[in-house]
Structures are given as structure tokens and as C-alpha cells.
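Working notes, beginning with the structure itself.
Missing here is one protein chain; the remaining ones are kept as they sit in the complex.
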Amino acid sequence: MGDYALLAISCILVNNILLAQYLGCCPFMGTSKKMETAIGMGMAVIFVLVMAGSITWLIDAYVLKPFGLEYLRTIAFILVIASLVQFVEMFLRKSIPGLYKGLGIFLPLITTNCAVMGVCLININEEYTFIQSLVTSFSYAAGFGLALVLFAGVRERILLARVPKPLEDTAIGLVTAGMLALAFFAFKGMA
Amino acid sequence: MREIIKMIVVLTVLSSFSGGLLAAIRGGTKEKIEYQQLVFVKGPAIRNILEGCSNDPIVDRFKIKDGDIERSFFVGVFDGKANTVAFEGVGKGFGGDIGLMVGVSIDDDKIIGMGVTTHSETPGIGTKAKTDPKFSNQFKGLAVVEPYKIKPDGGGIDAISGATVTSRGVCVGVTNAAEIYKRLKPQIADKIKEFK
Amino acid sequence: MAKSITQEFVKGLWDEIPPFRLVLGLCPVLAVTKSVENGLGMGVAVVFVLVCSNILVSLLRNIIPSKVRIACFIVIIATFVIVVELLMQAYTYPLFLKLGIFIPLIVVNCVLLGRAEAFAYKNGVIASIADGLGIGIGFTISLTALGALREVFGSGTFFGISVFGPSFQPFTFMVEAPGAFVCLGLMLCMMNLAGNK
Amino acid sequence: MGPILNAMVAMGGLGLVLSIVLGVASKVFYVYVDPKVVAVDECLPGANCGGCGYAGCSDCAVAMVAGEAPPNACKAGGDDITEAVATVLGVSAESAERDIISIFCRGTHTAAERKYSYKGVLDCRAAVLLAGGDKSCMYGCLGLGTCVVSCPFDALKMGEDGLPVVNEKLCTGCGTCVAICPRNIPTLIKESQKVAALCSSHDGGKVVKAICNVGCQGCGKCKKACPEKAIIVDKFLAIVDGEKCTGCGECFEECPTGIIQSLVAA
Amino acid sequence: MIKRSFIGLLKPQFECGSIKDTPSLKQIPTSKEITLLSNCPFDKKKLLFKKKAPVKTGQKLLLYKESDEYIVSSVTGQVSSISSYIGDFGQSYTAIAIEVADEEEMDDEFKSAAGGSQNATLETVKNYLAFAPGNPPVKLFTDKDKPINTIVVCCADSDLLITTNQYIVQSDIDAIKNGISILKTATGINDIIMVASQSQMHEVSATGEKVNQVNDTYPSALPPLIMKDMLGKVVPAGKNPEDIGVCFISAEAVASIGNAFNSGQIPVTKILTLVKKDGSKSLVSARIGTPASDIFKAFNITLSENDRIIFGGPMTGSCVYSEDHPVQPDTDAIIVQDKDDIPVISDYPCTNCGDCIRVCPANIQINLLVRFLETGQYQEAADQYDLYSCIECGLCSYVCVSGMPIFQYIRVAKYELDRANTAEATNG
Partner (left out) sequence: MVDNNRFIVSHAPFWHDGSRISTRNYNIALAALPAILLGIIYYGMPAVGVVSLSISSAIIWEFAFCRITKCSVTIGDGSAAIIGMIFGMLLPATAPWWLIIIGTFVAIIIGKQIYGGIGANPFNPVVVAIAIVMISWRDVFDFNEALMNYDFDFAMVYPLAALKHFGVSAVDSFSMGDLLMGKQSGGIGSTFGLGLIAGGIYLIVRGIIRWEISLSFLAGIFITALIFNLNDSARYAGPAIHLFTGYTLIGAFFLATEDSSSPVNFIPMLIYGASAGLLTVLIRNIGVYVDGVIFAILIMNLVNPLLDKIHPKAIGRVA
């Protein structure tokens, strides 16, 4: 149990998917202007990543590896993730419209979120077990969500500040993200 | 309904086509890739450690089962005698695992050299572990019995200034490697006889 | 609105240069620009995939049904990504090591999907090649510039060659993760300044 | 050929399974969506990159149809997509004639009297609430630049003389400044209009004379001079009818304060 | 001006001005010309009287056709001009200037209409006393949509430096007593609460009404805080006390009502505090409509460029741009500030020091609110950052280290939002 906790802390704080591994920057910049959006996106990423993480692990272990097709990982994973996201979106829209409103609208964004794809690949590269993959998928996603929410809090204020014109919006957002990454240096060596 | 069928057909054909194409390319590059992996990841360190050997250690390699793991050993031939092996050890550094290669002479069980292969340390400071010969040379000639420690921890190795964690990680890696060596020594001795 | 081939090409170099004008494809931009070499390598990989997938999408644009076009684009792009991956492993292995996971992740780079959808799916092969080359080279230029900036200040080298001499104490921050974000932000600011004139 | 076949079968199978699942799902989970949204969605790249600030392309499409997002919101797509979206939404780019903004006040720092010196929030809307603004003229431009800040296209700049200046190239005639100005100084006119009386004051001639060098006193000399009868005087203020005006310039000389001016750049 | 104390850790205390350090009342002689402001927009076509129309002291003048707006002349003479005047926050007035005649003549319309204090009716109060000193809120009593069940009589002065109510309580407690009984009979409301500061407790309790003691520190005597602290009722954000059945009336207004019925004359003199450039205070009695310049003349005050004239208290009053601005029925103070004493208003941004948060009696997150207001996001400010909870005490601007005009931002935002909402309501 302790190992899993350590793994989780490492994924959330120390090797934060976004700030230490640079994955998922596009939606990070896109959905962090408002706190509500950030929270919705964070939840959606957790939801999808846990599903994608487990499914791609299963596909890798039971389809690709037995046939020696490891080199097809990229294409297989992206296909599975894209279909999964689209399926979940359709499913939610029809069956649970309430949840769809809060979460579903962020789903399409996730298809091309390299964080999802990246975590699936990391899971395989690091040769995690299924349970470990589940833990890392969840914690990487939680780390993404955490960074997103923190960033949104800061960004909401920056949007109100007198930022010089050429720096407005994305440029200042990137600099701030840099500060965020800097702050997360604090956790180095903790796990 | 027709639309769905068309969609299914297109997607299936496209996927299988891409599968085929990739498999073909894969077939053509497989050998090359494996060799490249060895040359670039471990090659420099091996060559550095087994400096002056008369063979190509990457070609002259053998594998030994250590529990579940298969370990690769690279043989160095000195003065016409295959009396040295280089193999891997792993330590934990500032930014993740530090992979290193240790060369041991089986004649006198002494380390003849050490080199860092992979790491993700801070450039400039932690990387000195890989680039600074002063640091790695300290391991030369040490016996494989002792646990290696940096001076602040009570050992005899001078840490790289400003990179205590990295230095400590390297020491742990070398210690690990030494343990592997002690454990597998009989098999190594067996196998190495094949190279004359 | 028909533009000449040259125009299609040139627009990618300035007017629509990713990731500055189109703020897309940030992840590899940030991750692989620790050095010029990495940036250039990544850029070339992207150019290859972009041009190839543009050609194929453009060729197949009448066959692919619009409902599954995204899935088809993904398959096509992914195929070429793997091709690049395999080729890099075989011939430029050190570079492959440095770029690591970001080579397979080209597949989720929105620049590629965006070009396939916005351009290649609607235009002829020649125009698509021009577009792909333009955007791709624009992307490469950005990566290389950022890589150069970060490498020169962060490690004191350019293509691995020392620039300032041994007494230079590198500004390590630039090659760390936060430095990547800050540099890109400041470069974006410069681009905005230049663009407004 | 073994591995190749293997790969083909595996990938083909994957493609088959996934497309069947999606095909079936799209039937089973079908939900009605506004056809306009679908049409706009079709135009968008579908890359769902999030660059527009919306959660994915279809979310952006919804916003575009609702008018919350401009047709050029998609940054990834570029001009072609903007055009396509605009066509679907029916806001065609080439609408009859462009309206642009003109500033209907010439009361610069030196030309117009001020009744007090204002200290406080630098916003015309705020200034006008303190005893009707610091200009003695109840109709004149307060010159604090609320319109300049509000312009979404950076088409307005505050001039040195305390009056906003319109950059006609950038102005889109969106009317944001008209809505925000507490005094309605920026006014939309047809781009083709050649002459205008640049004053908004409905005060009588005596009052205007006392407080402003460049106010319309409602004397009506311009009205008499105009050969086309394009000028009327409404409540002491001359108004030029852009349709009738030919830009002959007969009125320019007549105006005692010179506020009837040619809008065509010399 | 109250400066920040050396020890800034504690909350600043704002002792209200006390009558004790204000010298006795000075009567201002009747001016040559006075101006009366009626808060209804100027409309030449509907005017009921013309220039040169003769008026008597205490005469009620109905202004327009189809309107019951009226003013009460405070002098005898003839109307010399009628014009439009724009005040703060878009309020437009009709300004009626009256040239004062040598002989003063009293009007007796009110006397015959009222017929003594026993017969006081709400109608009479409404029809004759809206323009009396202290501005009795007569309209609130007759508003059918918002029935009033409690009347709060404010004997303490709400803003700093003002001593009008204190003076009235000290000098004319009988009139207040009389006024209260008239109010009771006229409105039929028996729930009357007196609010007084500690020093007034003795006198006010003599009226025999329920008395609540209010703190001597600003802004305790502002209506929303009295509601919260004395009555235990919280006014919902964006609502007024009258929306929940409470009507505030100043002691001066009550005294005016009492005096009017007693004497059969509508009172026309206003008690106000004059604060000179050096900060010394004088209590002044002047006819309503007296131009400020006449008061200045009486006290030998000269003004120069970039000085400031304030009508009302230092925290909530308003500036006028002309020396000739007339005293109005609710002008409790006139403050003159030298240009060197005027605090700088800067366009510095908020530094997030939090002083405003600690001083705000309404618990508003001003540091965030002001950022929204600065960028013009009024709707968000109202929805998320409690714009409408503001009770308009002005303390945030007073303590602001950056010197931001926070209070002005808030007032402008409220005004603009209301305007947008009415525009929306009329359009669709």
C-alpha cells in the first residue's frame, strides 16, 4: 500500500505530468481561464485517463505483446483512445445529460490531449503492473487537474491585471505556468 | 445504414493497410535498431571502461539469468585474455534513475572503471557525474566488497560539489553492481571462458 | 481566394507560424527544446509526418467519408509517426533517445490534425504539400529558435559547441521545465510585438 | 510475410471493431442537435485543440451559432474556416456598405471650456456622473478615453488634444464605443459620407459661444449655402444627410466655427 | 483629516464630530437671490409658472402639469429664472432662482390646510412638507407597494463632522417630540425607534420613545448598519430598508414636521455645519436655497483655483463645482478644502494589502471587487463579489494605500448596472 501511495505522490507532485513532463499543455492553456472550466476539465481528464490507462494496458498485454506488435502501440493506442472518448461522449450525452453538461463537453478536448496518450505510453514503458497503471493513470490525471485548478486561480487574477498588451493572454499564461513549474520544484526528492 | 458500412469499410481497410506498411518497415529496420540501442546507450561507457581492449565488447556479450531478470555482460579482452566484464547497475538520483556501467576484473575482483550511461540529472551540475572523469576515476581500483559512500555519508568518495544527491545515487548504483557481481560471479567465470 | 503555391508555403513561415500565431502543439515545443539539435530533429520529424499525411489525406479526400474523417486522419498520421519512429531508431538513435516519448506523441499534436482537416482535406495534392512544408518548416524554425535560445543561455553551447568559453556559468534555469514555459512566453511576447508593427 | 499479415489482421481487426462500436453507438445514442450547430461544426477543424478557449470544436460551434464567439474564433483553422463559418451563419463578409465611426465633437483641451477639474476614476462614464461631467458643454466629449479602451479592434486612440482619433482601417463599425459613450460622441456613419458637422451640442448659440470655440451654434448658414439641401438644423445642431451630400464644400467656408468638415482624407 | 495612527495594527477609529466643540449657531442673513432645486427634470413646456411670478415665504409651488412635484419657497420675492441643472449620478434638477424682495411676507396656505397638529394627516404632510429641512421621506409613507411598519428616527448624525441632528436634539427636543406624535397619528405606525449616540441618550429618552444607543464611531449610524445592529434585520443586498418595511427619518425632519404643525408655517431654514479650510467648524443656520458663496462671505472664506467645496459629510457628501451652489433641504454640512489638503487620487492599481477588507463593515472582498470594477466587468462584480452588499460608507477609499477611488468605482458600477437593467427591461 505504501508503495502505491509513494507512486501516487510521485505522479501528482514530483513528476507532475504537466509541469515536469510538459504533456497536455494545449488544453492546459485553453481551459484555465475560468475556475469552473478548469475543474470540469480536470474531472474529465481523470475520468478518461483511468479508463484509457486500463484499456490500453489490456490491449498492450493481450493483443500487441503476444503477437510481437509492440511497435504498433502508437497507432493502436490513439485509435482506442479516440474511439473511447467519442463513445463515452455519445453515451453520456444520451444517458446522463446532467453529467454530460458538467463533464462531457470537455471530452472532445481530451482526444488530442497528449497527457492521456503520454500516460498510457509511460505506463507501458515503465513496465507497470495493471494495478500500478491504474494508480499512475489516476494520479497523473489528478496532478494535471491540480495544476489546472491552481493555474486557473492565478490566471483569473491575471486576467484582471494591467498586463502589457503584447504579453496578454497566452504569453503571460505561459510565463505563469513556468512559475507553477518552478513552485513544483519544491517536491523534488520527496518521493 | 449504408453510411455506417462505408465508414466501417474505410476505417478497416485503412487500418490494416497501415498495419501492413508499418510491419514491412519494421522488418527492414529491426536489426539495425537493436545494434544502435547498444552502441549508443551503453557503448560509450563500455568503451571507456574497457579502454584498450582488443575486441568489440558490444559484439562479445553474453547474458546471465539473475532471478527473473536477464543481465547482459560485455567482455573485454586485454593482452589476449578475456579477463574483464562490464555490466550495469542502477542508482537513484535527483531526477530519477541513474544507469551506470561498472567494469570489473575477474582476476582480482577490482573495479577497473565506472561510467554513467543514462540519467536525468540537472544539466551542469548533476551531469558532471557522467562527464567529469575526476569523479568516476575515484572508483578505479576499489575492491568490489565494500559499500561505496560519499564522504558526508562516511565513505571515501568525494561528492561532486552541489550534486550530493546525484553522487550518492551513483554510489548506490555501484554498490548494487558490486552485489550483482558477487552473486553471479561463478556463472560469469564460466561464461567468460568461452571467449579466448 | 485561390492563393498561389508560394503563398501557401510562405504563410506557414510567418502569418500562421505555429506555435506562435496558432498557439498549438505546445507540448513538444516545450519538452524537446533543451538544445538546438533536439528542436531541429523534432522539427524535421514533424515536417516529414505533416507533408506525408497531407499528401495522403489530400489524395484520399474523396474516399474518406466525412463522418469518420477524424479517425482516418488519426490513422494516417499515426502511421507516419511510427514510420518516423522506426527510422529514427535505426539511423539517428541518440536523437531518438533525447526526444523519447515525444516522437510517438506527434500523433496528438493538434497542428497535424488541424492541417489535415483545415487544408489537405479540402485542397489538391500540390497545394497540400506546400502547406505542409510551410507550416512544418515554420514549426521547425520556432523549435530551433527556442532550442537555440535555451541551449545558448542554459548550457552555454550551440549544437553542443561551447559559445562563451569555459568560464561561463550556464543559466541552468533555461533548460529546466519552468525555463521552457517562461522562454516560450517571452518569445510569444516578442512575436506579438513584431506582429503588431 | 508472416509478421506483415499479422499486423494487417490485428490493425484491421481493431479498426473494424472500433468502427462498428462507434457506428452502432452513434445510432443508439443519437441526440438531436441544432442543424446549424452541426453545419458549423462541420466547418471547424474537429481537432478539438482548445485553442479557442472553448471545450472542443462542437462547444465552439454552439457558441458561434449563439453569437457568443466570433466566426474567426477558431485559431487553428485560419481564414478559410472563418469564411466557411461566416457563410453558414449568414453573416456574409461583403454586406452592402461598411459603417464606420466618426467623432462628433471637436472640443479639444484648448477649444472647449471646463467647468471644474475632475479627479477620480479615469472613465467617461464615471466623470459624467459628477455634476454632468467636467466639460462646460453638456454634449461634448469628456476625453477620458472610455471608448478607446472599449474598442475590441484597437481602432481608436486618444489624441494629444484630448479627443479620440479613429483609425478607419481597423474600425469595423461594431458600435461598441457608441454604446459605451455616455454622450454618444462616436457616431456610426456610412463610409461613403463625405461631409459632417462634427458637433453634438443642442445648446443655443449664445450658450455654445460662451463655452466652446468649435461648437455648432445652430445659425443655419450652412443650410442656406448647401446647393443640395443636404443639411438640416435640428435643435440648434446642423446635421448633414450623407445620401444627399455631394461633398461640394460650399458649406465649409460658411460655418463660423468651422465644424463642418470634409471626411475624405486630403 | 484623520491621519493613520502610528500603530496601524488596530482598526482605525473614526469618532463622530460632537456638538460640544462646535461654536454656537450663526444666522446667515437672507441673500439677494436664492435658488431652489427640485429633483425633477426641466421641461419648459409643462411649467406651471413663469419668470417674474411672485412668491411668498413658505409658499408651495407646484412645478409641472400632471405632476405633484413641488418646492417650497424659502423667501419672498419673484422668480428670476428657471433652468436645468445636472447633478451627480444623472440626477437632473429644475433650478428656480428667486429674487428676494425687501419685505418678507408669510404664506398661510399650509396653516389653513393643516389646521393644527391634532388634525395632522398623511396627505398634508405629503403635500406640504417634502421640501422641509431634513427632507422628510414623505413618499415612503404613502408608497402602497412597500408598506412601512417601523420608523427609525435618527438623532445621531450619520457622517463625520456633521452636527445638525445633534443641534436639533439639543435645542429643540420638544419639536421632535411633537413631530413624533404627529407622525404616529398621520401614519398610524406606532413602532417608532429612536437611535441616539451616548451623549444624546439623556435628552432623547425624554421623548418617552424606545431609544437605542449607537456607537460614536463612523459608520455605525448608517442605515444598513443600524438595521443590522439595532433592529437585528439585515437588508438583503441591493435592497433598501424600506423594502423590508423600515423607514429612516432624521431628527431634523421630525422636528420640521413638529414645528410646521405647531406654527402653521413650513420651516425654511436649514441648520448645517460649515468646515473651514483650517478644519474649524461653525454651526450655521441659513435659508434653504442660500448660495454657498453667501455663507463663505459671512465667514470671510476666500476660495482659489483647485480648492474643493463639499456639500455633505467628508465620507458620503458630494462635490459642487460652483461657489453659488444653493443649500438644499438635506445639506447637512458644507466643507471647504484647500488645494493642498486634497488627498491625491491615483490610478495606481490595488496592491492587495487588505486594509480595505479589514475596515469594510459589510465584509466585501474589496481587493477582488475593485479589480473587476477597474476592468469594467460590472455584472461579474455584482454576481460574484457582492457589489450590491456595499453600504456606501466610503471607508475603503479612505484607507486605500494606493489611493484608488474605490467608492467611486462602486457607485459608478451600480449606476451603470441599473441603467443597463432598465434599458433591458424597456427593450424587451
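Residue numbering begins at 1 within each chain, and the chains themselves are lettered A, B, C, D and E in the order written.
One rule holds for everything that comes next: a contact is a pair of C-beta atoms (placed from the backbone, for glycine too) under 8 Å apart; a residue touches a chain by one contact, two chains touch by 3 or more.
Values in this document were obtained by computation on a predicted structure and should not be read as measured data.
**Q** Of the residues listed, E:46, E:65 or E:239, which one is in contact with the missing chain?
**A** E:239
**Q** Just to verify: which one of A:5, A:131 or A:161 makes contact with the chain not shown?
**A** Touching the chain that is not displayed is residue A:161.
**Q** Quick one: which of E:86, E:301, E:335 or E:381 touches the chain that's been left out?
**A** Looking across E:86, E:301, E:335 or E:381, the contact with the absent chain belongs to E:335.
**Q** What residue numbers in chain B mark contact with the hidden partner chain?
**A** Residue positions of chain B that touch the missing chain: 94, 122, 125, 152, 161-162, 164-165.
**Q** State which residues belonging to chain C touch the missing partner chain.
**A** Those residues of chain C that touch the unshown chain are 169-173, 176, 178, 182, 189.
**Q** Determine and list the chain A residues touching the chain excluded from the picture.
**A** Looking at chain A, the ones touching the missing chain are residues 149-150, 153-154, 156-158, 161-164, 167, 172, 175-176, 179-180, 182-190.
In the analysis below, only the chains that are shown with their structure count from here on.
**Q** Quick one: which chains contact chain B and chain C both?
**A** Per touch definition, common to chain B and chain C: A, D.
**Q** By number of C-beta pairs in contact, which two chains lead?
**A** Highest contact count belongs to chains A-C.
**Q** With chain centres defined as mean CA positions, report which chain is farthest from chain C.
**A** Result for the farthest chain: E.
**Q** Please identify which chain has its centre, taken as the mean of its CA atoms, farthest from the centre of chain A.
**A** Chain E.
**Q** State, to the nearest whole Å, the distance from the C-alpha centre of chain C to the C-alpha centre of chain D.
**A** 36
**Q** Just give me the whole-number Å value for how far the CA centre of chain A lies from that of chain C.
**A** For chain A versus chain C, the centre distance works out to 22 Å.
**Q** Residues of chain E touching 2+ other chains?
**A** In chain E, no residue touches at least two other chains, as defined above.
**Q** Give me the residues of chain B that touch two or more other chains.
**A** Residues 7, 11, 14-15, 18-19, 22-23, 26 of chain B touch two or more partner chains.
**Q** For this entry, which pairs of chains touch?
**A** A-B, A-C, A-D, A-E, B-C, B-D, C-D, D-E
**Q** Residues of chain D touching chain A in their complex?
**A** Contacts found on chain D: 3, 6-7, 10-11, 14-15, 18, 21-22, 25-26, 28-31, 47-59.
**Q** In their shared complex, at which residues does chain A touch chain C?
**A** For chain A paired with chain C, touching residues are 19-26, 29, 71-75, 78-79, 82-83, 111-114, 116-118, 121-122, 125, 165-167, 170-182, 185.
**Q** If you look only at chain A, which of its residues touch chain E in the complex?
**A** 157, 160-162
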